[in-house]
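Excerpt of the complex: some chains, original placement.
Order of writing sets the labels: A and B. Residues in every chain begin at 1.
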Amino acid sequence: MNCSVAIQFLPMDAQTDEETCAIVDEVIAYIKSTGVKYFVGPFETAIEGDFDTCMDIVKNCQLVGAKAGSSHVMSYVKINYRPEGEVLTTERKVGKYHPEDPELHGQI
Amino acid sequence: MNCSVAIQFLPMDAQTDEETCAIVDEVIAYIKSTGVKYFVGPFETAIEGDFDTCMDIVKNCQLVGAKAGSSHVMSYVKINYRPEGEVLTTERKVGKYHPEDPELHGQI
């Protein structure tokens, strides 16, 4: 696995926290639908997989969020990429901080 | 609670993933020692509290990481601040995505 990415999607025109969360939840639902491993945090959702897959998901998140009703998007993306190697997995990075989180430990 | 912040601390001079994780773990241990609510993600750790406390922690993270051995730091910080109001809590944002994570649901 040569890539992991973290995506924060901000619907700039949302007028309430509820509206923001509703649109962000649709973007997260899309990410889940792709089947990649993902981990939702308070400011961004992290995914891991091969580079092309991750880049496609970054692009599609913007389109999904726009379709969900956001007419002005600001997204913040972190790309961690090892062309010839392996990036650290989410489980390796944060498993010890969430020992009882089944999602993180591949039990879901 | 008028502020939440997410901090990614990158020790640029670390030569291995293990070295990176060791220094990052010291920064997270410092964050834990402050007593604020925190949530560790694969690319950043989120904290929440009042604005001044959060800004002090952002600053101290750099000093703690330097003391832990990093001679060149790149940090990426997100600041979510409502001067007169309440920001969304981490639990409100991501609780539904980590239903069995006791840390998140205030059971620790």
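In the analysis below, a residue touches a chain if its C-beta (ideal position, glycine included) is under 8 Å from a C-beta of that chain, and two chains touch if they have at least 3 such contacts.
No experiment lies behind these values; they were computed from the predicted model shown.
**Student:** Just want to confirm the stoichiometry: 2 copies shown, so how many copies does the whole thing hold?
**Tutor:** Per the structure file, the complete homomer consists of 4 copies.
The working rule: only the chains that are shown with their structure count from here on.
**Student:** On a C-alpha centroid basis, what's the spacing between chain A and chain B, in Å?
**Tutor:** 18
**Student:** Once bound in the complex, which stretches of chain A touch chain B?
**Tutor:** Per the stated touch rule, the residues are 4, 6, 8, 17, 21, 28, 39-44, 46, 76, 78, 80, 88, 90, 93-94, 97-98, 100-103.
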